[in-house]
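Shown below is the structure under consideration.
What you see is the complex with one protein chain gone and the rest in place.
Read from first to last, the chains carry the letters A and B; within each, the first residue is number 1.
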Amino acid sequence: MNLFVETLGFGIVSGCVIALGAVGFSVQFGISNVLNVAYGTFLTLAAYLGYLLNVEHFNQWLSVVVVGMAIAVLSVVYNRLLPGRLMRRGAGFVTTLIATVWAGIGMLYVIVVIAGPTARTYQVDNGRTLTFAAFVLTTSQLVVIGAALALMFAYHLLLTQTQLGKAMRATSVNPVVARSCGIPVSRVIDAAWFISGLLCGMSGVVLALTTVTFGSTLGTTFLIYMIAAAVFGGIGQPYGAMVGGLVVGLATQLVGAYSSPAYEDVAAFVILTAMLLVRPRGLFGTAATRSLRLAGG
Amino acid sequence: MSPVDYYVTILAVYMGTDLIAAWGLNLEFGVTGVPNLAYIVFFACGSYTYAVLTVGPASQFGGSESYIIGARLDPAVAILVAMVASALVGVIIGLTGLRRLRLDYQALAFLIISFIAIGVVGADGAIFNGLPGMSLIPNPLGTGKGAATAWEYVGVVALGCVFAVLLVRQLGRGPLGRALRAIRDDEEAASAVGKNVLWMRLMTQGVGAGLAGLAGALLAGFIGGWSPNAWAYTETMALITVVMIGGRGSIKGVAVGTILVLGGFLQGVQYLPTLPGRPGTTEDLGWILAAAAAIFFIFVRPQGLFPERRPKLALLPARVDAAPVSSTDPTAEVLTQAAGRSAAARTDGPAAGAVGATELAAHHVRLVTRRMPDGVDAVRAPGGPILQVRSLVRSYGGVRAVDEASFSVPYGSIVGLIGPNGAGKSTALGIISGFIKPDAGRVELDGLDVTRLPSYRRARIGLVRTFQLAREFPRLTSLENLLVAPLHQRGEHVTASIVGKAAYGAQEAALVDRARQLIELFGLAHLADAPAGSLSGGQKRLLELMRALMLDPKLLLLDEPMAGLSPAITERLENACLALREAGVSVLLVEHELGSVDRLCDNVIMMAQGRVLAEGAMEDLRRSVDVQDAYFVG
Partner (left out) sequence: MAAKVKRLRRQPRLTGVLRGSIRIAGVAAGGALLATVTAGVAGAGTSSSGQYQVLVNAPFTGSTASLGSFIDLPCKAAARVIDQAGGVLGKKLGCTPVNNYGDPADAVPALERAFATDKTLVMAVGLDSATAATTAPLVERQKLPFFTTNGLTSFDRQTNPYFWRMSPSDNQNGAAYSAAAARLHYKKVAVIYANNIGAAGNIPGTNAAAKKLKLTITSNLTIPGDQTSYSSIVERVVAGKPQALIFYADTQTTATFLSNYSQLTGGKLPPMITAEASIAPTYITALQKVISTRYIEKDIYFVGQTMTKSQAAFTNFSHAMKAIGAPGGTINGVISSLFTGINIMSLAIDMAHSTKGTVYNADILKIVTARKGAVKVHTYAQGLAALKHHHAIQYVGTSGAIKFNKYHNFVGSWGVNHITASGTPSQVFKLAGTTVLADAG
């Protein structure tokens, strides 16, 4: 029983780490309909930038925010240069996807050329290990959970309570109609990429703080979890992505605790895919999600 | 045999196997539009199947290796089995709920499947020896060590290429290729014109996976080893890049793309001058260059080096005599005349291209009669219902979009279905045409219960719909859009398509003629060879109607056809509807333009909040207080 409760705790921690990135991914996919594989490279980049600060003994939580902002800006610039531009030209979904794959590869190898292929290790301050009920968590894990929940809540408020949020939702349903309603769509898209970049950057550093060591493969490894979580939740649905992230975290930890750990990642993917087949629009996806012509253009 | 020979033969084998796979992917993704981001899994499936069938049992390694089977089969048999096994896996994945997902979700689900497959094979050492993978895989041509063997192998791979290119070429051309491209351009619209989308998708996924399996078996047999490191998802991305840079749907393009992307890049990088420092820096820089090149290509040639070309059928000489109609058929003459007249009229003035009611009526009398060879009069007396809808219910998250709606459409009549936004009209239409499943209720066509029939089968028995937003097949020509629709096309069968024109040419020629006449009747002959995507909104509407007519419908379901059309095109459409009624085609017209409803409909059904509120002549409905309330207040 103790092991079970503990495992739930570990699952929530891993889940929150994945969820941060998954929500970011979901935001950009939901609003501009770009499956941005280069997101993984931004995660890796964030981990390296965070490492540079870590070496200088920068406060680890402050570095999460600083790197988050840096990646946010880069993300906006990147979208304007590549996916956004392609979408405006009417490029299809797969075309844009492949362009982002190559952009991701290109940027990743820039990182590799500069940083080399060997792993880096953060000096992590985990704080005290706290035990309540049967949960065993460190203070830094609590910070991660708290921050993830707070960010989700903030994003929820943004979507529901602000003008920008309404404009974002409108754009995600139908950008053409949104534009004709006087919504400055390109600025809304910038905002979306900024937010997703912010979450991506923060998630990259948090990932590295959690795994302690990382290399150039960090982004691609975790991107696929994030994609799975985001799809499972229903693209563009932050709560869905959050739940998806938790499913990944809990599935991997539970399989690790009770079954053959070698299958823990596979198990997470299988659960998410199976759920998707049961609910083809994703957990929180609505009928209003627009269908698209994938092959067109 | 010199090292250069070995190098050249190896490059040839790699290019060849990549080419087989790329052609398979092109059929699946480029032609049919299945976003198979797990394609390399099928390649690996072929490799592994070949490996476990040809190597000896795992027990020979005394427990340090483990894999299934180990049958020492004859390599030729093993290659065939590998192909079939991959094809089967392709079909099985095609059969899962995956196909019901949105296309972008499908792409992602495929991507995740790719990770699941590699995860399972890597984690479960007992299937294919886990991460170390299979080794000592026998070469299909034996273990000979002379030059002859390597060059012979190139020959075997070349044979594989010939097989692959013939297969994908034959399947991707003619009526079958047209139908596949229709599915790619718009899956729902394709099923709305009676295409069995599931079967066609499964067919291409099977063939695509089978070719990948063939390529995988040939490669694994050649290099003698195979492990999870060889089939990361990035390999699929590389193959998709090949198809995109070459040109989706273009066989030649894919060949050029393979040589350029896989050959040119992978080999080219190794000729960059070696940089000082850590080994591998050169390759890393090479990846950066490759990425830049790929993005550059996507920007400047989004359609690829060889954009897909569609046949220009309007320029072919007319072959009316080839029509499977008896030459004594008097309507044939009328039709030709009508065609001539409307073509002439087009140049005269504003009324240009208006559809002559008599011509269209004649056209359809002929069509409908042809369907009933026993001389049964297709045009039954108006009165009995062609469509009977009973107590339809459909809810979305607690809201009843259609709530116990019952109504009918009599033979040979135009029935209007009106109501405010959200009244449930489009949902009702979706249920009738089979695109939306009802929670309860019954749909009967001509007395036959069709509630459980899939949409394409309904289209095939004459229940044909159009869409609220015109859904043409944008990358097919206008004429091809019409040609997608007809039933019983011999060229849509896999065997006939492989045999080629000899098997379907005559029928195709007749259909082309018919389509040309129709497109001329509607005054769009000058756009016959233009890609349908380039047509104006109104022209697309007309095109969609023509496409529906090519199916010889008994009942047409038109979803707001007049919305946003110019008066001239509205008039054309209205005339067409009247002509169709004369020809005995019944129409259920969902419409907001009450003027059109007034002019066309014999009877009007008014829906609000999912229920049928009133029914009767339009003028009576206008006077009803209920109706006014529903429309203008509620």
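Keep in mind that, in the parts below, a contact is a pair of C-beta atoms (placed from the backbone, for glycine too) under 8 Å apart; a residue touches a chain by one contact, two chains touch by 3 or more.
The structure presented is a predicted model; accordingly, all values stated were derived computationally and were not measured.
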Contact with the hidden chain (one of A:Gly24, A:Gly256 or A:Gly282): A:Gly256
Candidates B:Arg72, B:Lys252 or B:Arg278 - the one touching the absent chain: B:Arg278
Per the touch definition above, residue among A:Asn59, A:Thr162 or A:Thr213 touching the missing chain: A:Thr213
Candidate in contact with the missing chain, chosen from B:Gly70, B:Gly130, B:Gly177 or B:Pro438: B:Gly130
Sole contact to the chain not displayed, among A:Thr129, A:Thr162 or A:Ser180: A:Thr129
Interface with the undisplayed chain - residues on chain B: 2-4, 6-8, 10-11, 14, 61-65, 122-123, 125, 130-136, 145, 219, 223-227, 229-230, 232, 260, 264, 266-268, 270-271, 274, 278-280, 283-284, 287, 300-301, 305
Residues belonging to chain A that touch the chain removed from view: 3, 6-7, 10-11, 13-14, 17-18, 112, 116-124, 126, 129, 136, 138, 207, 210-218, 220-222, 249, 252-254, 256-257, 260-262, 264-265
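Operating definition for what follows: only the chains that are shown with their structure count from here on.
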Separation of mean Cα positions, chain B and chain A [Å, integer]: 33
Touching residues on chain B, where the partner in the complex is chain A: 29, 33, 35, 96-98, 100-109, 111-113, 115-116, 119-120, 123-124, 184-186, 234, 237, 240-241, 244, 248, 278, 280-281, 284-285, 287-288, 290-292, 294-295, 298-299, 302, 396, 474-475, 533
Residues of chain A touching chain B in the complex: 33, 35, 82, 85-86, 89, 91, 93-95, 97-99, 101-103, 105-107, 109-110, 112-113, 116-117, 224, 227-228, 231, 235, 260, 262-263, 265-266, 269-270, 272-273, 276-278, 280-282, 287, 289, 291-297
